[in-house]
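Just one protein chain is left out here, and the rest sit where they should.
This part shows chain A:
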Amino acid sequence: MLATRALSLIGRRAISTSVCVRAHGSVVKSEDYALPMYMDRRDYPLPDVAHVKLLSASQKALKEKEKADWSSLSRDEKVQLYRIQFNESFAEMNRSTNEWKTVVGLAMFFIGFTALVLIWEKSYVYGPIPHTFDRDWVAMQTKRMLDMKANPIQGFSAKWDYDKNEWKK
């Protein structure tokens, strides 16, 4: 790691010492000099402090039992020790949510509402469209554009068959 490369031999020992300190649950000085705090983060797997600060009597007893051979701990005790140290497991903190459904739903709702606003506008606000959009006018206009061979290479008139007098298939 860059930290161990950048620092000297003293630094190397400090990093490995901090890993040992984390494993035994005491507070660790973080590299960026922020106050030590607990966080459930995928990219910070060993938080600075334990999740539970003040242990009850049974939890204290369990911590004492932890100092002995771990094979004597039952499965539930191991889980209890884990929950003292950590709030959420990796599976819990990485779980997906249904937030996207809410976001997509609200977005579609507001788009739909906007559509209603536009329909109202067309009915009550806008005037009539110009007469050049009438079907007859557009037909005459198209004929004129074809007669003047507008865009004959790849564009408009290129798609008209002048021999058969129809659009190319």
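To be clear about the criterion, a residue touches a chain if its C-beta (ideal position, glycine included) is under 8 Å from a C-beta of that chain, and two chains touch if they have at least 3 such contacts; residues count from 1.
Here, contacts and distances are computed from a predicted model.
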Chain not displayed: protein name in its UniProt record ("Glyoxylate/hydroxypyruvate reductase HPR3", "Small ribosomal subunit protein mS25", "Cytochrome c oxidase subunit 2" or "Regulator of G protein signaling 11"): "Cytochrome c oxidase subunit 2"
Residues belonging to chain A that touch the chain removed from view: 1-3, 42-44, 94, 130-132, 137, 140-141, 143-145, 148-156, 158
